[in-house]
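Here you go, one structure.
One chain of protein is taken out of this complex; the other chains stay put.
Chain naming follows the written order as A, B and C, and within any one chain the residues start at number 1.
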Amino acid sequence: MSVMPAELQAINISKQFGGLSALDQVSLTLRPGEVHGLIGPNGSGKTTLLNLLSGYYQPTSGSIKLGDEDLSLASVQRRAAVGVARTFQKPRLLPMLSVLENATLGAWSHSESGFVASAVSLPSVAREDKKFLDQTTELLHGVGLGHVIHRRANLLDHAEQRFLEIARGLAMRPSFILLDEPAGGLTTQEIEHLSQVIHTLRSSGIGVLLVEHHTDFVFRISDRVTTLNVGKMIKHGASDEVRTDPEVIRVYLGA
Amino acid sequence: MLTVIVTGLAIGMLYASIALVYNVMFSTSKVLSVTTGHLSMVGGVFGAYIISVLQMHWLWGLLGAVLAGATFGWLTDVLAIRRVLARSDEHLWLLSTLALATMVQQGVGLWWGTEPKPFPRLITQEFGAGLMDQKFWLPIGMAIVMTIGLEFFYRKTMYGKVFIAMSEDAFAARARGVSTDKIRLLSYVLSGALGGLAGFAAGQLTFAFFALGHTLTLLGFIALAVGGLGSNIGALIGGAALGLLNSFASYYFGGEYQQTIAVGLLMVVLLIKPEGLLGAKNVRPV
Amino acid sequence: MLRLTKLAVRLSLATALVVSATSTIAADTIKIGWLSSLTGALSSAAIAENQGVQLAVDEINKSGGILGRQIELLTRDTAGDPTKAVNFAQQLAFSDKVHFVIGPVNSGEGLAAVPILARAGVPNLVIGAIDELIDPVKYPRAFRVINTNRQWISTANDYAIKVLKKSKVAVIADTSGYGTASAKTAIEMLEKAGIKPVYSVLVDNNKTDLTDEMNKARAAGADVVMPWTAATGMLGRLLNARGEIGWNVPVVGHPAIMAAQIRQLLNKPEYWQNAYAAGYVSTTFSADGKLPERTQQLVDKIRPKLGGGEIDILFWWVAMGYDTVKIIEHAIKTAGSTDAAALQKVLENTRDYRGVYATYSWSTTERNGFPDSNMAVNQANTFKDGSFKLAPR
Partner (left out) sequence: MNSQTTKVLSLLVGAILIATLPFWAGDQYQLHLAALIAVYWILIAGLNLVVGFTGQLSIGHVGLLSIGSYTFAILAGKMGVDPTLSVFVSGLLGGLCGLALGLPSLRLPGFYFAMATMAFSMIVNEIVLAQVDLTGGGIGLPGPMFPKPFDSPIGFYYLVTAIALFVTWLTWNIARRMWGRAFISIRDNPVAAQAVGVPVFKAKLLAFVFSGITAGVSGAVFASLQSYITPDTFVFELSMFFFVCIIIGGRGSIIGPFLGTVVLTALPELVSPLAKLGNFFYGLLLLVVVLVVPEGIGRMFEIISERLRPRIVHREPITPDLNRLAKALKGHE
């Protein structure tokens, strides 16, 4: 990859809902091929920051940049097109479709077949669709859902739904993937599989933002960690540096 | 000219009352029910049946209309809303209320006949009363009484406050021990009664006609959308605007384009100010 | 996964459903299709005509049927919907294979069904009034029993212009197929007689208040109001509006002005004064209060069937219904068979066939059987047993 891969940056981001200030002057940089943990107690603004990065909210002040492109006001669809994928705290899937169909939906931005071309089923459309389906099958086997590829999504258990949403994100061939509390409700063995998957993503050059309140899991696999409290950034740095920081411990163990 | 204003205002107040009924139902269930217009139609038909066919006193007619509306409101909640709200799919309640509304409209058509039948005089009054004729002032009076009544109900009575609590945040209300199902059922029975009342009051203007259901649902909705969802004053303004626009248009350009003009007004307002004149902006999606 | 075999089962089940409608084979009965709009907006005429049709069929069957064959009446309620009329016309012609079809009643449905029956070659007694329903070339087997719209309009126009000596006419019609066609014909015929209508409007027959229209007509200086609609509701509201704005202008127009339903719709009985309508000699009381002899016979025969009391429906509808079946009887008896071509030939040569409602004559070129001489103008509020007194000359 000749060109230096672009970074996803949030610069002095603030977000107010009416009087309530959810985020106050927060900055965060997400580099390709790096796992960046984002922790903080409930209501600290973690999900708000994630929603700002993924385009569901517009910042009140500050900006979001991908390389030199300013994404602050870009639509969710625009961010998907430039390679910013995300998962949700409560997986948002299509219950009536199979696992394979759900995951293949992720490849939407890369599909060139227009509505009319699809209607008359041009060979290019058929070829492209086959390519997407094959790639997604590989991804699904990769994340460990090989055994349920043709099962309808509403028959999946909680863990399978989480991994399916990750697979859908990967089908978007993202440069960055923002995971919203992926470890929630998983068994320790499943969390182990999750960290292996995240390591594989990192080694293949994808930048991973990990929003979690399973702090030991985050510290174990993150390169760098940012801690938020009441909408402000209180510590940012290497994983073990942040783990031993008195301020972070105070916030987590409670005054 | 004056007759055009008075007729416009009178029919406008019927649309306003239906918009009020939409608000009452929406406050507790976040559902805009297709049966709203049919409540008034049922009120009008039952009122006419009791007074003209059964030859009973108009008070019985009024009671019959309100009861019929209330029962229909109760049916709407039990059949079309309760089981469907349990499933989160947004469109289902739209399908179930449309189904119930169509059944009621056709059922009334088969029973009451398909031609508009005249609505009896309520207060003994000369027919040639022109502008002072009761058929104009009953709906106008009814709409004003309803608005004041609702404001009083929301401000002063305990149930009223619970309604508002539920419309603000149903989840929080449930957390404080409010049985939301019971309250929603109550609000549908109340809105049924109000709808029946509005239909009864405007009966002499609209006649007792089975096909009124869908028309009133649409025109009541336009008054609601123009006035702004959730605001009772908005409903009055929206209803008046729609009524006056229709009567002026049909006087100057002939009656053929009634619906086109009404929907034209809706489209203009929705394009400029989607939440209507006084409506509340809706909150964050995710 | 056996999902797909279930698919095949479902598919064949559905198509089998379509096939299962085999018609009942009853070779010997004479099958008459009756396309009546017993429900829907303009159902009052069909309900009355149905009384006449049923009476005639029962009478004929009791007396041994036609040529020894009983009549099987297949009544289909089109509810005033042209799509249903087309479907039923197809069903009667091809599935039930009827020998004769009476109706449809309303013009809109007639325009849809008559061509279908013509293409199927089924003899059709037309009881819709507008002119477009009859064409000796396009619809050779369609014979009209009812008078034509032009006969109604010319009778009413002559009365308004020649007898009442009015010259500023206001034409008010409804937006249905019948109303639109009649307004156009009425205005044409008035202009041919040198009278330019001062006001004309098409109104939805469900519109609940006609005060606007009547005010505009008065402002335009009209001295006679001529309504053309079959909707009794709308006519009632027109007469109410006339009374409420205190405008004593004569109303001359469609026979429905004289329908009994109007009486219940009027806010005051006297609103029915100064209202006249095209009527028929057969349902007009003579000076000494007697009905024509054939009409009186039918009145006595049908009274018990209508509850024995006063007959509260327009009696010419009943008489016409009765005549349609008698005409079919006449045609089959004369032709000696139910063959469509033979029936067509018989009807084409029928001259002065005396029915109750009228005396009919058809020819190879004339499919409108109702003679001008049988028309009359009646006074609306002289309603008695469905018949009327002659309007003042």
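Operating definition for what follows: a contact is a pair of C-beta atoms (placed from the backbone, for glycine too) under 8 Å apart; a residue touches a chain by one contact, two chains touch by 3 or more.
All of these numbers come straight from a predicted model, not from anything done at the bench.
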item: Chains in view that touch the one left out, judged over the entire complex; value: A, B, C
item: Residue among A:L49, A:L139 or A:L209 that touches the chain left out of view; value: A:L139
item: Residue among B:I5, B:A99 or B:A165 that touches the chain left out of view; value: B:A99
item: Selected from C:N124, C:T155, C:S176 or C:T232 as touching the chain missing from the view; value: C:S176
item: Contact set of subunit C toward the excluded chain (per top definition); value: 1-8, 10-12, 14-15, 17-23, 39, 77, 79-84, 86-87, 90-91, 93-95, 107-108, 111-112, 115-116, 119-120, 130, 132, 174-181, 202, 204
item: Absent chain, residues of subunit B that touch it; value: 32, 34, 79-80, 83-84, 87, 89-92, 94-96, 98-103, 105-107, 110, 214, 217-218, 221-222, 225, 256-260, 262-263, 266-267, 270-271, 274, 285-286
item: Positions on subunit A contacted by the hidden chain, ascending; value: 1, 54, 56, 75-77, 80-81, 85-86, 88, 92-97, 101, 104-109, 111, 113, 115, 118-121, 125, 128-129, 132, 135, 138-139, 141-148, 151, 155, 157, 159-160, 163, 168, 170, 172-173, 189-190, 193, 196-197, 200-201, 203-204, 206
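In this text, only the chains that are shown with their structure count from here on.
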item: Taking each chain's C-alpha mean as its centre, the one farthest from subunit A; value: C
item: Chain nearest the global centroid, as defined over all protein CA atoms shown; value: B
item: Approximate Å spacing (C-alpha centroids) for the pair subunit A, subunit C; value: 73
item: Cα-centroid distance, subunit B relative to subunit C, in whole angstrom; value: 39
item: Interchain centroid distance [CA atoms averaged], subunit A/subunit B, Å; value: 47
item: Sequence positions of subunit B contacting 2 or more other chains; value: none
item: In subunit A, residues with contacts to at least two other chains; value: none
item: Residue ranges of subunit C in contact with subunit B within the complex; value: 39-41, 43, 175, 201-204, 206-209, 211-212, 215, 231-233, 236, 240, 243-246, 264-265, 267-268
item: For the subunit B and subunit C complex, residues of the former touching the latter; value: 3, 7, 110, 114-118, 127-128, 130, 205-207, 209, 211, 250-251, 254-256
